[in-house]
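With one protein chain withheld, the remaining protein chains of the complex are depicted in position.
== subunit A ==
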């Protein structure tokens, strides 16, 4: 007798039921929504905001059909795109009274129209990739050598301070390539320096080099560990910075992820203004504080073409040329805050900076030692430096509160503050891959993928039902169950569905029918050999199992290889392909067997099976 035990039937039924539930959200489509998320790291969304939004919508007379809160955002479902725009404006006006300094990101989004109980059990529609919904994808390469160089420059400055503090006399400290070179006239000073450096930091590895009897050198290189830390920090810092900047764009569901050791993926669904996105991503602003070279005659010489060693020629904003030393006193890393404001005395627009403890100490020391001299504050954007202001240091400045003012408009002060506050990039980045998909192409891709799968499925269904009769129909139902489970699994895992993913779905269905063909052929063969119908069913399923397993494993090996080495479109293909193989094993064997058991399993006297014509040789 071909019967499954009750628990097995219940289990299969349960899996199918869950599959149905989790597939369901995909049928409801999407409705417009407005999404509010925090625009500042320090600002958390709370329940009171919820009430504020509801009140705002009521005041503006905008209908809404639902309000959802998760960890990072509040989403309001509205009935139409018109209401969506009005709701966005109303909420924006209410939450961000000062549009120049927005506290919240208010963005247009789409929400699943599925009923709330489905959303409550985490049954969400499949997550569509950019090629299906439209948007921009960037792959950014972080310039790690740049980050290391930047750090070495800072290290050289630190070492100078250290040598001075410890009263070690040196003949110059410079960065050369990936080393910092310290020159000494005698061995005693060098030993003292080595001792001082070793005591102060573990990041540097020191080796001696002697080019001449009176030219002793200490070569400092960053240890492997320190380099790794710099890289890790650089990528983390850049991701944070990108987050802050993308918040300005008002994208509903941005994806910002590390990929590999030194790359960052940025995906902005729904964004069409690529130029603006690129501008915002590529913008790098760093602040540097340097001293001005005021040696008499030096500036004139530089203007004539011979810039003295260790200095650079800049133009002061809206003013005269100025010669600035290469040595960086302070960088934007030491900055904890930057706010636009006004100078207390002149009432000129200004930017108020707050430095961290180390920064404050350096700033105090430098200002104390250079009273009466000029200090340049440079803003370096896209690799180009500009001296914002170069004031004369009047007194020692302690406490870490610094003001930049001079020839700025209010708008410029705002921009500078925002750029500095949004954080500088720890290392420059290049866009090495870009994909933009327009919304019309996205919708078309979905349609094409859907039609391919549908018509392929229909063709297979007709053929199987004709060729294998009732058993063919069972195979088709099993195949449909396979599709159902695959969609449910993709929805449940929220794996990204792309066009190659849809192709994989179609292909997997085409391949999955193999298992049922194997079973049906095997049953026919058993019948041909004169085995009784019940025994033929049993033997057909048992014998075909090994073959099905083997062939699925080899297909899975290919799928996994694609998953491991694939990126972009290939990965989208591989995920669906691998999941599809797993669901097809389940449905082709278990579900089809269960159905066959229901149909034939209980009949004691079974004369024939509806599996198409069985031709016996010799008949």
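By definition in this document, contacts are C-beta pairs under 8 Å (C-beta built on N, C-alpha and C of every residue); 3 or more make two chains touch, one makes a residue touch a chain; residues count from 1.
Keep in mind that, in the parts below, contacts and distances are computed from a predicted model.
Engineer: Any idea which of "NADH-quinone oxidoreductase subunit G", "Protein-export membrane protein SecF", "Sugar ABC transporter permease" or "Peptide/nickel transport system ATP-binding protein" UniProt assigns to the chain that's been left out?
Structural biologist: "Protein-export membrane protein SecF"
Engineer: Check the options A:19, A:500 or A:533 and report the residue that touches the missing chain.
Structural biologist: The single option touching the absent chain is A:500.
Engineer: For the chain not shown, which residue from A:225, A:326, A:567 or A:610 touches it across the whole complex?
Structural biologist: Answering carefully, the residue with contact to the hidden chain is A:567.
Engineer: Just one of A:431, A:493 or A:535 touches the chain that is missing; which is it?
Structural biologist: From the options A:431, A:493 or A:535, the contact with the absent chain belongs to A:431.
Engineer: What subunit A residues would touch the chain not displayed?
Structural biologist: Residues 139, 141, 272, 274-275, 278, 282, 430-438, 440-441, 444-445, 448-449, 451-457, 459-460, 463-464, 466-467, 499-500, 503-504, 506-507, 509-511, 513-514, 517-518, 521, 524-525, 546-547, 550-551, 553-562, 564-570, 573-574, 577, 612-615, 617-618 of subunit A touch the chain that is not shown.
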